[in-house]
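Mind having a look at this structure? Questions to follow.
Only one protein chain is missing; all other protein chains are in place.
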């Protein structure tokens, strides 16, 4: 499939006699793919067992008549009200012990097996009824797993499931007591049925207790998805199964869910994602109408990995949305830029959310490609432009393999939320900071899971703030011939959330002769400058061992150590320090770089390099030595501009 | 009744042999009205059915002997502890699902019909026992409806009442599903008994669901008041029924409750009201010991409208209170100034809270006119001065009709709390900002409900940030020959909280050829300057249509549009922009203005203009052309000073 644009459409929201016109206008605009159905359960089954699928088939017929391909979403994120009468205990319970009721969405508990059967039932019904439809191009399972904090439930169903899961994991209660360190504070259990969920305690639970609960909860999301995946693949082996993930959402392991997906997709709302992030205020101000220049790209690369190379944008912001504290209008051109950036990172489809702004209900202030009065909104024209430009440039192919790889790990996100030691210490922040530092030099970056068995082909691999080594990653590092950056805190625990016997980073002395013997954690605002530039903040480690000192701070504490091609960073750095460390690695590894103007970023796909200008003013590109002219735009980029260069040689893969 | 001062008195708090002295001193001070009884239920009925009204009659006897008139409050805001044993489920439930227990006040659920009957019973008992007492001058129903967040309850009683109310409103569940837009997210109900209250959901409820719950809850307050009103009017048709409202409290529709009141009153605590407001810190600092110079006045004008022209201050701050985060001593003279300002706006009575500071219980740090040791506190002397000055100036008559009117709407307050789109966007803020802008020019302002059928007689009417048009208001605007200012966001929804088919402001093209096609909402701190001065903040609309552009911002986005005498403001303005817009309207409408010194405000009543000086230093008045000298004070005003000018001609009415 060539790169294509799509749109999210809700035929059930509009009179049936509008469908033809809508479909015709979509096709005219250049849209190829339409997602439907993911919130329509109350129309598909208005009463228990009263199935009403005809309207959806008719909608698919109309879309198909205009050459549009349809993705059908299973409606399991919005069970109808009557479902709650059948399964009153399917509603999740929050950490404060409150059942969350019906009246919005995602009102179900991943641990509730009765609801999991209902989800299987409706999935089977859709597979049977729609699986052979000529317009059908794939499935979306559910919608935005975990949105609104729904991964975790503190219900009896979750408690019972957790106990069973622990029993299967540990076999004996003694093994669990030992793994969790329950001798501390007399927390030892006599049998599995005594274990409660780690909420509403007097003070914090044992970290291994917390971590296992998060692992368990993540596994329920995977299991929920697998039920649907298995049904859909059995019915339609050739159609892809997709899920639409989110930004900076880490409550379950997306790599795991990716095991039962053919394509990963995500919902990209760059402006709100920046506003709700922990980026500093100056960045939020600078990119108010553009979104963070590295955040969408990071997720493109992440979900490309989750999707085993195949990924989409399932929902692309087309204008102002409704769910931020404030919802600014994007800079003119951003709805085009965001799509182009996604294609540059290998997206197969970028699907705008949504076709027409709904005048009613929760999202009535969320822009669509059309206004509520069916007139074109600004995003309409930008989407059409992207469609035309895709056709003209024929970008095709796949995203090229990066020269740098970063390991991103959901368990490490959970671990440092459970035990930050310095408030604000987060795994993801360390990964994203390095991502930006490399990307500012125009370097393509890949994102890898901890199950990665080989790092071959990369110049540099960075593994910051990792909870604990996996066997695969240990082996991969051992075999790797490129440069590796680890730390701070990497390998500082074992899989049971305990300090390893040889202390962090828990590597053999011949690999890295350094042990973390002290952690100095700092409140926000306190920094220790590093000689030569940059500063340590939040986290400083004191180490012992014979590794070479590359950088040290003004107190003489080593900051960057090395042993051969293995580098260990002992501190959380500010932006300047992270950039210096990245630059040092780049120089050591002889990785080629580009000189990009402020706010400009790029990525290569196939024979093309796509430049995007996130800054709010014009910027001028310097032609890169590997480029052979431009196929879209040129060196003078307007705000929100896109330029596509042709590469002289094919990209890496 | 001539303007008079009053006081709140609790005979049950003091030995009976103090009553004579208290009453004598009240009368000597010039007090005419005494409110009693509103928290005395446990003394009126110490055990269920054991009625003890004699002491209250004796207290009224004593007060009457000194020529004092008595307002008796029904004690329904403080049901005694035994009532909870009779009706355990009369306690309200908060949005977090917690029953709020006995031990303070307002511990009842407006939806609980059993308690509503108990309230009727005690009201009937008081009416029967006291209705003929010679000293009785009127009734107060309950006390401060809604105080401490008590309008909303999330109890089974509220849920059942809400379902019934919805059934009566919508008739069929299909009609409700359509009105709320429940097809969105499969929120459709099969029958009314499935509907829950909009709390403890996974994410936000449908806005129409929320709005209907607020309408329902407001209706319960009205119904609760009506029960008492009907009993009291049946017993004593000639005595007024009053309720004491609060400041910036909008959880129920006060105009609706006003339908079953003869007089509106409110409880004015200017210093705490400023401290707990969202006014900027510099205003809070500047008026720390005075209160906001426009807030009390706004409420005077609001409640004059709620009371159909008749209104009182039932509780007037006399000194430091107890309920603020801090409780500063008012500037000497403020207890006099506040009373005079109320009289200027048409108050019939200003009643100080309270006679003697109670040395015990929750409000022991709340000043009275007397100290706990019965010596005069500063407010005592200021109250006496007001009484003397009222007699000397013989101000009489009623507040004059304003030249400017503002429409204030409780439903719009609810709507934008439910869906601000920019955090901090509030209906009331828009109304009050315009109120201040006009008032700074010495212009008398009236406040009108959306049920207003005619705007005749006003120079200018402003209707900012209105949820949806009422038929009355549409008609009134159509007939009106003066200048009208609407927007931003006015008419942007219909009564079902949906975007109207022709988009906001939802007026016919011949009235205003402008449609809002985009909303750009901004975080706090981001402003877009307007050419010529002022800035847009929080909210900017982009419009299309042929209306004339009067002002535009630096990006060329129109800010003020006009078509004939109808003006549309597209943005939330900072103070400077709002002042510019008001000034523009004033100039267009040729409305006369005064040049007032900083911190000085005025209002006309009958043949008088009352000036008050909220600033902390002296100010000098310029005599106005329509004045014929001063009857109190003169052009040199001290801090907290009051000057009353005589008008050459009678005021407008």
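Read from first to last, the chains carry the letters A and B; within each, the first residue is number 1.
Everything that follows uses one rule, which is that contacts are C-beta pairs under 8 Å (C-beta built on N, C-alpha and C of every residue); 3 or more make two chains touch, one makes a residue touch a chain.
Worth saying up front: this structure is predicted, and the values here are computed from it rather than measured.
Peer 1: Can you tell me which of B:66, B:105 or B:401 touches the chain that was removed from the display?
Peer 2: B:105
Peer 1: Which listed residue, B:363, B:472 or B:513, touches the chain dropped from view?
Peer 2: B:363
Peer 1: Among B:82, B:170, B:192 or B:584, single out the residue that touches the unshown chain.
Peer 2: The single option touching the absent chain is B:82.
Peer 1: Considering the complete complex, identify which of A:61, A:89 or A:196 is in touch with the unshown chain.
Peer 2: A:196
Peer 1: Touching the absent chain: which residues on subunit A qualify?
Peer 2: Against the missing chain, subunit A presents residues 96-97, 180-190, 194, 196, 198-209, 419, 421-423, 496-503, 515, 517-524, 526, 538, 542.
Peer 1: If you put the missing chain back, which residues of subunit B would it touch?
Peer 2: Where subunit B meets the chain not shown: residues 10, 12-13, 39-43, 46-47, 75, 78-82, 85, 92, 96, 98-107, 147-148, 150, 275, 284-285, 288, 319-320, 322, 325-329, 357-365, 367, 371-373, 375, 377-378.
Note that in this section only the chains that are shown with their structure count from here on.
Peer 1: Taking each chain's centre as the mean of its CA atoms, how far is subunit A from subunit B in angstrom?
Peer 2: That pair's centroid distance is 49 Å.
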